[in-house]
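Pasting a structure below so you can have a look.
For this view, one protein chain was removed and the others were kept in their places.
All chains are identified by letter, namely A, B and C, in their written order; residue positions are counted from 1 within each chain.
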Amino acid sequence: MSSRDEQSAGREGVRRTVTRTLVVLAGMFVFAFALVPLYDVFCDLTGLNGKTSAKAQPLVEQEVDASRTVTVQFITRGSQGLPWHLEVDTRQIRLHPGQREEVFFTFRNNGDATTRARAVPSVSPSAASLHLRKLTCFCFQEQQLAAGERLEAPLVFQLTRDLPPDIKTVTLVYTLYPVSSTTAEVARRGSITEGDSA
Amino acid sequence: MRRLLMWMAVGVTLAALTPMVLANGWNMPEGVTAVSRDIYSLHMIIFWICVVIGVIVFGAMFYSLFRYRHSRGAKAATFHEHTSVEVIWTAIPLLILVAMAVPATATLKTMYDPSEADLDVMVTGQQWRWRYDYLGEDVAFTSNLSTSREQISGTSEKGENYLLEVDEPLVLPVGQKVRLLLTSDDVIHSWWVPELAVKQDAVPGFVNENWVRIDEPGIYRGQCAELCGRNHGFMPVVVEAVEPERFDEWMAQRKEAAQQEAMSADREWGLDELMARGEQTYGAVCAACHQPDGSGSPPAFPALAGNQTLLDEPDRHISTVIDGVAGSAMPAFRNTLSPVEIAAVITYERNAWGNEAGDTVQPSEIAERLAAQDE
Amino acid sequence: MWQAIKSVLAAFLGVQKDERRREDFRSERPGTFIAAGLIVGVIFVLLVAFVAVMAAR
Partner (left out) sequence: MASQLPPKPTLQHSTTTAGGMAEAGHSRPRGMMRWLLTTNHKEIGTLYLLFSLTMFFIGGIFALVVRAELFQPGLQLVQPEFFNQMTTMHGLIMVFGAIMPAFVGLANWMVPLQIGAPDMALPRLNNFSFWLLPVAFLLLLSTLLMPGGGPNFGWTFYAPLSTTYAPPSTSFFILSLHLAGISSILGAINIIATILNLRAPGMRLMDMPLFVWTWLITAFLLIAVMPVLAGVITMMLMDINFGTSFFNAAGGGDPVLFQHLFWFFGHPEVYIMILPAFGIVSAIIPTFSRKRLFGYASMVYATAAIAILSFMVWAHHMFIVGLPLVAELFFMYTTMLIAVPTGVKVFNWVATMFRGSISFEPPMLFALAFVVQFTVGGFSGLMLAIAPADFQYHDTYFVVAHFHYVLVPGALFAILAGAYYWLPKWTGHYPPLRLSQWHFWLSVIGVNLTFFPMHFSGLAGMPRRIPDYALQFADFNLASSLGGFLFGASQLLFVLVIIKCVRGGEKAPAKAWEGAEDLEWSVPSPAPLHTFETPPTFHPREH
């Protein structure tokens, strides 16, 4: 084989290598963005970050496990820049796995303008989030309240019987966040598919 | 030869340092909980494993360096692989690692014990202080750095607990399991007390859980461990562990004091009174960002001295303090400060450093505003 | 393929006979080794995950 052939073979090889690496490169860039929904799916499956499902789930018809009692705590938090108040009618309930429960939350806008906000839920221990089924929740979409307006909204939920036996206390925290116009767009787009209840 | 002596000197120095590692203040504290002692022993086991491996490997290396020096006329051998030796030195570390993983797994499992707690405390990180809510007790307060600015700038002598002291420590009963729920109002913080071996991130919008059962009464100090902005180095954690009876007493006192504070909101306060109280509150919670002289550090932290918006719009001033500003370091103080404190600090800001609003904001006014919200 | 998997396993441990290695590299077929590497990688992850799940019980 003459050297010239080797040279052109080398050139051909370089082109092939570059094409392949570029494909891998593009693939990895797409993969990085794909990791975002993948992470959500992974969290849904494993309860990794203690987020609850953003959609209403049907009640699982099952017998109440009267042999176990679990404490469920409710914590509400405000956040800066939002003159709203969120209150829960009971801070703590004790229930049996499988039982359906209803708790009422009250929103109030103390500001002097109409504003929108969203209550972001978080569950601890995170493993419990897999077994917490919300039939109705105000957290599925954002709320809009006029100045001084009040809104009472129920949370209907169930802890399924397959809740790991060592979990004795489940804490459910709602943090109110203001929804600015841009994030509202995004949030709305995200929640359009949920034909839900509130 | 000289090189060799130098190497030996390095070796001897390292060897001499080893016992010092065990001395107090040089090593991880053993701590005052069962978990912290477990962690300490894991730490020491893995440390000694490393020391032993290090002695063997470096021993072999320095032996070779000494024994097979070119200057000594060493002739190089030609071997360059030996499968069984390679298998052995792959397998042995693997076994050591497995042996190490067993106790580590056990410790980790005890740390994840979700059994019921005697007391639940919610810990909220905030730029740059901690807030503690005793769940179900209606007792909540913030814990601010109490080291004076003079000590930090060096104009006065630094105290014993420099940067590790707060105005109000977290008080916990000994012998009881305390569950800590951690979250944050702004950026990620991390709550850490070495003696309790609790370090857990406080993530905005999410709750983390940890627990502690303290064996001995005492004061345990730690710091925020996650970079959280300007004053990351100035948000200490102080835990005061007391006997359960003392804890109950403290809780009762706390509640009474809160009641009195609430009562005092009803009366009319004078400008001087409010200014005095306001200066105190300002120093504890506001001065870190807005500076003691109200000059702030723009653009992140606006100046308050000579701030026209502040002077012209008292209502906006009040709502900013109560509700905070979204997406900034300005937190909402509605739950953090009492009506008296909020009124005092606003009055102070409106009348200090050359600001001459002349008006007072009465605690009753603030209390009313907050009550409307709580109803 | 089996040969490739064996070689990849050896690679994971970082131990390989020179002879075997030379044979591997004579076969100028990197595809097989990449595939074997991926398979062994996935098996490895599943294995460690399984151990972790078991240990967490």
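The rule is simple: contacts are C-beta pairs under 8 Å (C-beta built on N, C-alpha and C of every residue); 3 or more make two chains touch, one makes a residue touch a chain.
Predicted model, so just to flag it, every value in this text is computed and none were measured.
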| item | value |
| --- | --- |
| Chains in view that touch the one left out, judged over the entire complex | A, B, C |
| Selected from B:Met111, B:Met251, B:Ile318 or B:Ala357 as touching the chain missing from the view | B:Met111 |
| Contact partner of the left-out chain, one of B:Ala34, B:Ala140 or B:Leu163 | B:Leu163 |
| Touching the absent chain when the full complex is considered, from B:Asp133, B:Asp186 or B:Glu349 | B:Asp186 |
| Positions on subunit A contacted by the hidden chain, ascending | 2-4, 6-7, 10, 13-14, 17-18, 21-22, 24-26, 28-29, 31-33, 35-36, 39, 43, 46-51, 54, 79, 118, 120, 126-127, 175, 177-180, 182-183, 185-187, 190 |
| Missing-chain contacts mapped onto subunit C | 10-18, 21-22, 25, 37, 41, 44-45, 48-49, 51-53, 55-56 |
| Subunit B residues that touch the omitted chain in the full complex | 3, 6, 10, 17, 21, 25-29, 35, 38-39, 42-43, 46-47, 50, 53-54, 57-58, 60-61, 64-65, 68-71, 74-82, 85-86, 89-90, 93-94, 97, 100-101, 104-105, 107-109, 111-112, 151-154, 158, 160-164, 186-188, 190, 192, 194, 197-201, 203-206, 208-209, 221-234, 297, 299-300, 327-329 |
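Keep in mind that, in the parts below, only the chains that are shown with their structure count from here on.
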| item | value |
| --- | --- |
| Chain centre separation (subunit B, subunit C; CA means) in Å | 44 |
| Euclidean distance of C-alpha centroids - subunit A vs subunit B, Å | 28 |
| For subunit A paired with subunit C, centre-to-centre distance based on mean C-alpha positions, whole Å | 38 |
| Sequence positions of subunit C contacting 2 or more other chains | none |
| Of all residues in subunit A, those that touch subunit B in their complex | 49-51, 71, 73, 75, 77-83, 85, 87, 91-92, 108, 110-111, 120, 122-125, 166-169, 171, 173, 175, 177-178, 180 |
| Footprint of subunit A on subunit B - complex, ascending | 113-117, 120, 122, 124, 135-136, 179, 181, 183, 185-186, 204-209, 319, 322-328, 330-332, 334-335, 369, 372-374 |
